[in-house]
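One protein chain omitted, others in place.
Letters A, B and C mark the chains in the order given here, with residues in each chain numbered from 1 onward.
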Amino acid sequence: MLEPIVRFFSAKPPAVLPYYVAGAVIFSILVILLLINLPSRMRKPLIAIVTFLAGLFYAAEFFLPIDRATNKNVLTDYLVSASKLGSLLGGMTLTLGILSLLRVHGRNIARLRAGWYNSLALLVAMVSMVVFGLMDKYGANASAKKVFNVLFEGMLINMDATMFSLIAFYIVSASYRAFRIRSIEATILMVTAFLVMLGQVPVGNAMTDWLPREGFFASLRVENIKQWILSQVNAAALRAIAFGLGVGGLAISLRIWLSLERGAYFEKEI
Amino acid sequence: MEALWQDILSRPAIYAGAICTIGLMTLVYRENAVYRFFEHVFIGLAAGFSIVVLIKEILDPFLYQPVFKKGEWYWTFVFMFGLLFYFIHSRKYNWLSRLPIGFLMGFAAGQAFQSFANTYLPQIAVSFRPLYVTRADGSVDVSAGINNLIFMIVLVTVMSYFFFSFEQKSKVIRNSAQFGRWVMMVAFGAIFGTTIMARMALLFDRMYFLFSDWLRWVQ
Amino acid sequence: MQHAFEKIWPVLIVEVLTALIIIWRIISAQRGKELFIRRIPGLNAIDEAIGRATEMGRPVLMVPGIGGFSIIALQALSIFSYIARSTARFGNRILMPVADATVYTVAEEVIRDAYQAEGHPERFDPDSVRFLSDRQFAFASGVAGLIQREQIASSFMFGEFFAESLIFAETGNMVGAIQVAGTVQTTQIPFFIAACDYTIIGDEYYAASAYISRNPTMLGSLVGQDFGKLLIASLCVVGSVAATLSALDVPVLGTASKWFIDLFTIR
Partner (left out) sequence: MAMTSPTSQPSDFWHRIQAIDRRVLYVLLLVVIILPLFVPIRLPMVTMPSTQKLYQAIESIPEGGFVIVSATWSGGTRAENMPQTEAILRHLMKRRLRVAVFSFDQQGSQFSYNIASRLAKEYNYEYGKDWVHWGFRPIVGVVMKSLVRDIPGTFTTDRDGKPTKDMEVMKGIRDIKDVDAIVEIAASGIYMDWIGLVVGANPNLKFGFCPTAVMAPETYPYMDSGQIVGIMEGMRGAAEYEQLIRATGLATKGMGSISLAHVLIMLLIIIGNIGYIATRARGR
């Protein structure tokens, strides 16, 4: 019974392919036209069904019994296609984001608002990255590759690294300002950060290097104190926090999957 | 002057990188016109690169190749479904965009079962810590036992901090939650302390880039 | 663990049971059971921060993190929708830079709705919600610039944050903003604690929308979650007792303990 459906959705040779693609487009447009005229009371249930079915795929893939030998069930082989589908859909929203950029900065330039030249620089940078990025992939022009290299390796990668490195400055000012013995909590935070810092650097280790490397007193060496904090206290506390996050995430997922979620986006009349 | 030009032309990426690095670094002094310019260039380049990635790594391999090279025509439906996103700017048919959005939400939600099982379930059994520990030679390891006890106390008290609905009128729960919060501060202090190392390494890398790769003052 | 049947018992006992309890609590809460929830100080501070922005006449910043479209981002948007209702009422200027195009798409709608719901759709500036970049540090550079140029009065950061958390929090601190933050990335909590006025920790994040809205469905879910956590905590305690008994080789109980530990050991 499934046979004709499977055959219908199989790959098609180039000769008939255009007809199938065109057919799919026309069919989809018809469905969209139909949806446009859908009465409003049926809209929310339809969305709920789509959401449920999408989630059901992954849930079923997880819960269905598996074949011990291959570690698979009937759905496992479709995981790759599903993740492609997800990336394709998610990727298509990027254009909406780019449109937002174009709108904000296009308007800045058109009205010559203060700093319009920065907006211009943004658009020029964007266009040149697209042009040379695509030439780099689909063309074989050596000088285009060179320009792309300047844009990507030279500028983008270094800018990433620079913004990342600014955190070094901020970490200094933040710790200087925040680590004061104002309250019990602030004091605990400061003392542990201080101890761990000592354990991190050779200078700190040298301070307790006179202690023996074995036995009870060895545990008072700063590097061992640091390790103890990380492996006992830290690991346990982080695990406890993680359990809470896990249960919380599961709860929200359930609510969304079953369309039980409330609040902003979900309660609006459509 | 001539020599400088030669140098720039022979390694343009390094020069471009150095100028961008200095431009963005001026932010720590304060926000200024130079920073603003490089910030915009940065966002522009990043947006351009995202478009390139979208075409190269998503549209090409997941849409164009399967449909037109392998004849898997049914991917066309996915593309058409994705077009519904663009109704978001329509006043009247705005709700249509909720279909693909709902689909993506369902996708994300459905994965929660597997990711919960994968991430959190194995951590339960590893938290079974014996309070009585023996070494390989049969002697009792007191410090390991104490460490395990501390581990359990931390785990339980921190978890008790995250009980929201059990009334905290009970003194035991309230004290336990307070203690749990303090212990979390120990953990956060430790994370802060360990992270400094990595961030300083990044700043060092930038300075090395400027003084060695670019200026060649250091070998 | 790729499939439930690789080790079915822990999945049934912990995961499925927790899920069922949550659903049960949600349904019974919808039937109108009065529910209690403890104070989360960071969330009480939201109104204070908005109030200050109103006094100073400077904008309010909302950052939904740099993660993709997920339950975490949705949770952030529910909090921001609440904030946007207040700003719509008081007429504050808002800024909401977004790092993911799908999140941006939904965020714009959520914020617009909030203004509509308060009866001030004309106060909503479509440019206030804007897509900046989906590249971590390009986004960070944009937000850092925005914070200083606009001299924001208060800043709300909810969502998934990674290393850039401190860039936002410190630049916000530089311009003297009141800052409230919360993230599920526990490794970033210390930096928020150091540089923000209020930080919500761990799954307080997931409790936020229930806490703010007092919606019975969400509160019911929260009670269910507490049961789930209690279950895990008790399992850990029982498991440790079992591990001790089996280490002591207590007759009968020791064997039972080994069986219990085995039941939950994965891999």
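What to note about this one:
Here is the rule we go by: contacts are C-beta pairs under 8 Å (C-beta built on N, C-alpha and C of every residue); 3 or more make two chains touch, one makes a residue touch a chain.
If you're wondering where the values come from, they're calculated on a predicted model, not measured in any experiment.
When the whole complex is considered, the residue among A:S81, A:N205 or A:S259 that touches the unshown chain is A:N205. Although one chain is not drawn, the whole complex shows that of C:V14, C:A45, C:M174 or C:I261 it is C:M174 that touches it.
The chain not displayed touches chain A at residues 157, 160-161, 164, 168-169, 171-183, 185-186, 189-190, 194, 197-198, 200-206, 209, 223, 227, 230-231, 234-235.
For chain B, the list of residues touching the undisplayed chain reads 28-29, 194-198, 200-205, 207-208, 211-212, 217-218.
The rule is simple: only the chains that are shown with their structure count from here on.
Common neighbours of chain B and chain C under the contact rule above are A. For the pair chain A and chain C, the distance between mean C-alpha positions equals 15 Å. Centre-to-centre separation between chain A and chain B, using Cα means, comes to 7 Å. Contact of a single residue of chain C with at least two other chains is seen at positions 2-4, 15, 69, 71, 74, 102, 105-106, 109, 132, 134-135, 137-138, 141, 186, 190-191, 193-194, 201-203, 207, 222, 225, 229, 232-233. Multi-chain contact residues of chain A (touching two or more other chains): 61-63, 90, 93-94, 96-98, 101, 159, 163-164, 166-167, 170-171, 175, 189, 193, 238, 241-244, 249-250, 252-254, 256.
Every residue of chain C that touches chain B in the complex is listed here, in rising order: 1-4, 7, 10-11, 14-15, 35-38, 69-71, 74, 102, 105-106, 108-109, 132-135, 137-139, 141-142, 144-145, 148-149, 186-187, 189-191, 193-194, 201-204, 207, 219, 222-223, 225-226, 229-230, 232-233, 235-237, 239-240, 242-244, 246-248, 261, 264-267. By the touch criterion given at the top, residues 2-6, 15, 18-19, 22-23, 26, 68-69, 71-72, 74-75, 77-78, 80-82, 98, 100-102, 104-106, 109-110, 113-114, 127, 130-132, 134-138, 140-141, 163-164, 166-167, 169-171, 173, 184, 186, 190-191, 193-195, 201-203, 205-207, 209, 213, 215, 217-218, 221-222, 224-225, 228-229, 232-233 of chain C touch chain A in their complex.
Interface residues of chain A, counted against chain C in their complex, comprise 61-66, 71, 73, 76, 90, 93-98, 100-101, 103-104, 107, 159-160, 163-164, 166-167, 170-171, 173-175, 177-179, 189, 193, 238, 241-245, 247-256, 258, 260-265, 268.
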